[in-house]
Every structure is written in C-alpha cells, then in structure tokens.
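Everything below concerns the one structure shown next.
Note that this complex is displayed minus one protein chain, with the remaining chains in position.
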Amino acid sequence: MSEIFVLAEHRNGELRDVTFEMLSGARNLADKMGATVTAVLLGSGVNEMAEKLKSYANKVLVVDDPKLENFNAEIYQKVLSKLIKDHKPVVTLIGHTAFGMDLAPALAVELGLPLATDCIDLDAVDGRLVVTRQIYSGKVNAKVALKGDQFIATVRSGAFSIEEGALNGEIVTESVTIEDVPYRRFLGYEEAEVGEVDITQADYIVSVGRAIKDQENIPLVQELADVLGGVLACSRPVVDKNWLPKDRQVGSSGKIVKPKLYLAIGISGAFQHVAGMKDSGLIVAINKDPKAPIFNVADYGIVDDLFKVVPVLKEKIKEIKG
Amino acid sequence: MEIGGETFAQKFDLFTCMQCGKCTGGCTVSLKSPLNVRRMMREALIRESSDVVLTMKELWDCTTCGTCTSRCPRGLDPAEVIIAMRGILIEEGRGVPKTIMEALESTVKNGNPWGRSRMKRTEWLQDFDQEVKDLTDGKSAELLAFIGCTPSYDPRVQEVARAFVRVFNAAGVDYGILGTEESCCGSEMHAMGEEGLFEMLVEENLELFNEFEITKMVTISPHCYNAFSNKYSEYGDVNFEVKHYTQFLVDLIDEDRLKLTKELGKVVTYHDPCYLGKHNSIFDEPRKVLEAIPGITFVEMDRSRERSLCCEGGGGMMWNEGAEGERTAVVRVRDAAEQGAEIIAVACPFCMLTLEDAVKTAGYEGQIEVKDILELLSESL
Partner (left out) sequence: MDIIVCVKRVPDTSEADVVITGKDIKKDDLPFEINEWDNYAVEEAVQLKEKFGGTITVISVGDEDANEVIRRGLAMGADEGVRIYDPAIEGSDGVTIAKILAAAIKNMKYDLILTGAQAGDLGEGIVPVALAEMLGIPHATLVTGLEIQDGKAKVKRELEGGLMEVLEIDLPAVIGIQTGINEPRYVSIMGIRKASKKEIKLLGLDDIGLTPEDVGEAGSLTVLEELSIPPVTKVAEIIEGDPAEAASKLAEILKEQGVL
C-alpha cells in the first residue's frame, strides 16, 4: 500500500498547527488513493513530538539526529530526498510556510517530481493528484493536475481544519547518514522589533490597511482604538511602508489574533491577512470596495470611505461608553 | 547646477535675481516651512553640483501658488526654479516623499494620481439621473468637458462633477466627455517635478484630442485649464480652445441661457484659486457668475484676487504631508468667518477639499459650508 508523506513542521520543540491540518487533510486523500498516512518527523530529541503525532497518522517515521535540530532547508532536503527515494510515497505534503517554501521546490527539482504550491484543496482523480490553488490575490481558483505517479504539494496554513485523529500510528525510527552542509549555516532565530504593544493579548483590535493612504492619517484610527480601549494593528503593506512597526502586523507572516472585536479598516482581506484574524469574535469591515474579500469573512460591513465613517464611529462609541 | 543640458542660471536667468526677498515675503508656507525661495534662487545659481538639493526636503512644501513669481520685480519665475529642483530629486529617485512617488506611479499605471482603476473613472455617473454624452461611445459633440481626476474619483468632488452636468444640461449646452479614456492632464505631475511624465501625458492627451477632433474644451479644474492653456504648447500642437467653466458660464449668462430662479439667501464669499487667479488673472468671471445667482449677499475677503491666500492644495500637496504648523486653509476659513460668510464659494477641486477639511479643523462645522460655484448654480436652477 502506498504512503502519503506529511512533513511535520516544528519550531523550538513545538509542532506547528499546519502539521495537524495537513495530517487531517491527508486522511481524506489517503482514502481516495487507497494509501496510508505517514507523518515524517525530522529533528533532534523528538520523542515527545512523535507521540503527539501518533493519533493522526498510520505511521510516524522519525529521523532523529542532532544535525536536524533546527530547520535547515539543505539538510532537510537531503534526508527527505532519501526517504522519498526509499519509500516512494505517492504524495508528499509540506506546509506552504517559510520552512516549506525554502525546501519544497529544491526537493521537487532534485527528484524530478511535479510540485504544486499553496494548495487549498487536494483531490485524487484516476490515481493522480489534482489540487486547487488560488491566483490573482485570491480572486480566482485554479485546478491544477500533476503528471506522473509521485507528487509533491505544499499546503496553505488553515486550508484544512484539524480533525482529531483516532489512529494509532506506529513510530518507526530510521537513521540516515547526513552529510555536512558547509555552505549553509544556521545562525539562530531573532525576534523582529519588540514594541510595547502585544496585539495578540488585546480584546479590541482596530486594524488598518493600505487605504489609510498616509502615515499622517494613522492618528485617526489610533483614536478609534483608544476609544475602544484596544490596540492598533495593521496589514502587511502598512508595515512595508514603515507606517507602523512590524509587531503590529496581523497575518500569516505577522501575528495571529483572536480578539473580541476586530475592526478591519481599509483592508481588502487578502488571504494572508485573513489567516491572522479569522477566528476573532466579531469581525467588522469598513471598505470602499463592495467586492473586497474581507466582506466574506466579516460579520458586519460598511461599504464607504473610511475617512468619513471612522470619525463618526469614534464619536458614537465615545457617547455609548459615556 | 545643470538642468537639461544648460545651467539653472541660463535656463532661469538667475543672474538677474537681485535677492530682494519679495518672493519669500509672499510665500504661502514661509511662516512654517524652512523653505526660503530667495535662498533657492541663490543656491540654484552658485552651486556646481546638484547634491545640495538632496538635503532640501522643504522643496516639497511648495504649493506652486506662484505668489513668488507674481511678486518678482525682475520678472523671474522662482516657482519654476523650485519645480526644477524637485525634478533633480525625481531623476535621482531619492528624497521624494513616498506618497508622492505613489501618486506619480499611479498616474503612469492608471491615468490618475489617486490609485484608482482607470475603468472606474466614470463611476460618478452611476445612479445619476442626467444624460451625459460619452464621445468614446461613438457620440459626437462640439465641446469636450474635461472632467479631471479629482472630480472623477473623489466622493466629495464627484458632487461637483454632477453639478456641472446639471448646470450645463439645463443650459442646453452640447458637450461630451471622454469617459474612461480621459487621463490626467498632468498639471500636478509638472508641479511635482516629473517633467518626463508630464511630457508623456501631453503627447498622449494631444493624440487623444486629435483622434476625437476636439476643437473646444471646458474644464472643471483650474489646474487642468492652466496646463492646457499655458503648458501643453511646449510639447505639441494645441489645436483647441480651452476655457475654465467660469469663463464659459459668463458667456451663458450673457446669452441668457441659464435660468436661475431659486433664491439661496446666503452670505457668500469667493476664494480665488491660485491657478485661476494668480496664474491666469481670471478674477472677474467667477464673481460675475456668483452675482447672477439670486438671493446671494456677496462679501469680499481682505486677501482676495491677486492676494488670495493659497489653500495649500496644489504643488503635490494633495499627496504630501507638508510642513508642520497651521494649515493656510484654516487661516482662510477664519478670513471668511471674519466677513460673516456662510458659504465659501470655490472653483477648484483642491480648494474644495482643503477648505472643507479646514472648516472642521477650525471648528466652524455647521456655521460655514464650502461649495463649488457649480453647486450653488445647481441649487438655484
């Protein structure tokens, strides 16, 4: 029986959510393809993590080696490549994350296997992998078929929900001789600028996007945040323009937040941003564009100019709070 | 210091400058900005290398109101010297405020500096009960109404565009618009120092106007009027006659084609836009039009006509923060309040936006309104 490999992603000793999401998604795919699910765990001293994976997979394949302690794309590629050549899994799933993006394309090229990235759905048609991915900033879905009989796909974080596993995967350890990779040295992790505000702890978040147009307009939304007793956050473009510091960024490459109230102001709702706030209690969006994807995630919306709405909203909330 | 193959001294006749300082004395922003026009004239003359310009962030505070130029006793053009120095920063690619960069890039990409899609340029016509001929739809008309980017895209100024339509339709004027094929006139691009972009827009627009055989044009914005009237001929053949809508309306009123019946019953003052007034000496026409509106008590501000205080809307200021300090628009609103005005009448989209903002900042919301002359006419129809 063929296997579906799911590369377990972990950082600083913790397994990341995308791992469990992929394992959940892999189970459905495995049924369709008549395959089993194997969680592939590369790391150092990973027994505890291996135990956590057992219920989600038919097998947990572990390679435990000090050289694998911290993610290093080149080293992980060498090990994974050997495992794939030996076990010939029909599908290998890797998270479409900073780790995954640094690894998957090189792996696919080395092995000569087809690669589809940032997939939001996986299907099997006549034994071949057919994926769904988004293009044009999430406005279009593309169905892509992969040729051959072995496939590699990277999976978008949050595309699949985590379903409690009821399996009892066997933990199998393999040892792989790992060459040194002198041309790529991992030096360490660094926190991006740490400010005085931790948006992940806030109950009320007023988040602002590119439509704020100018740094001088930031006080307008800061005042709204103040009146709500909350914090000001933003989408990526605002950070790229240095209008707010990086620690205010909500999104897949920023912070994940779950406040009581998330006010998305002038934010289009691109997937990468939505991934950072979709589990918020109440989501309200203010955007001039009635077709902005944020309205597919929000509970309430106002389709209008934020510069007209925000000042009035601030006053009304002030009145109510007395 | 060189520009386009000649020295600044040669191009702008800088040896004639006697450093009297009348330019700085009349400068709109001189009280709050380090911008010193007289000094700029000197730097442009004596510096060999243009590197010094890279340190002059205050160049972006200039509104290009032209007060300096109008006051120069030697007939020089300090405003253009400042614009040319901005051009050096533009060509360097450094020292240009990010928001200005975006406005320029948007103009190249979308044909307007507001970052909006070209395809949405006629959205102001949606749910509008008036008929407007689109020349790009195969219709033809004697006169082209050049709407302009700000009236096309800004929600407040779209109301002015609609007022234009109501007034011109009521007067039975035969005109058409260029719809989504209309692009920015380029006036502000020139003012921001992006002369290459200005030249490109002139070429494209003249080609477009020739394609539709335009011989007569009326504009809503004084900036568009000024560009077509005075600047386009530098780069191509201008085969059409252009008027600002106030000039056009005076003719309509003289021919009795505009029936204004409703009394407005308000005290109205008029704020002379720099690009109609200082740049083109058009002072009387707007006043004649206002006089024709029944029930208006007209009051004149102290600083009016050539001495009108610039609202700080031009020269790229719509896309730039500018110097810290009180906005001149706020001062202007107080000027109007001093005269007991209930309405400040404007004839320019930038004045509309800056003055409306200033009414709120100055605390006169509910007491003073800002209306375009077209809106007042429309109300009186």
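Every chain is named by a letter (A and B) in the order it is written, and numbering of its residues begins at 1.
The rule is short, and it goes like this: contacts are C-beta pairs under 8 Å (C-beta built on N, C-alpha and C of every residue); 3 or more make two chains touch, one makes a residue touch a chain.
Since the structure is predicted, the reported quantities are computational estimates derived from the model, not experimental observations.
Considering the full assembly, B:M200 is the residue among B:M200, B:V267 or B:A292 that touches the omitted chain.
When the whole complex is considered, the residue among A:A145, A:V197 or A:L220 that touches the unshown chain is A:A145.
Not every partner is drawn; the one left out touches chain B at residues 90-94, 96, 98, 101, 104-105, 108-110, 116-120, 194-197, 199-200.
In the full complex, chain A touches the omitted chain through residues 11, 71, 73-74, 96-99, 101-106, 108-110, 113-118, 130, 134-148, 157, 182-192, 228, 236, 239-240, 242, 246-247, 249, 252-256, 260-261, 268, 281-285, 289-291, 294-305, 308-310, 312-313, 316-317, 319-321.
Here is the rule we go by: only the chains that are shown with their structure count from here on.
In whole angstrom, the spacing between the mean C-alpha positions of chain A and chain B is 48.
Of all residues in chain B, those touching chain A in their complex are 98-99, 155, 321. The part of chain A that touches chain B in the complex is made up of residues 213-216, 241, 305, 308.
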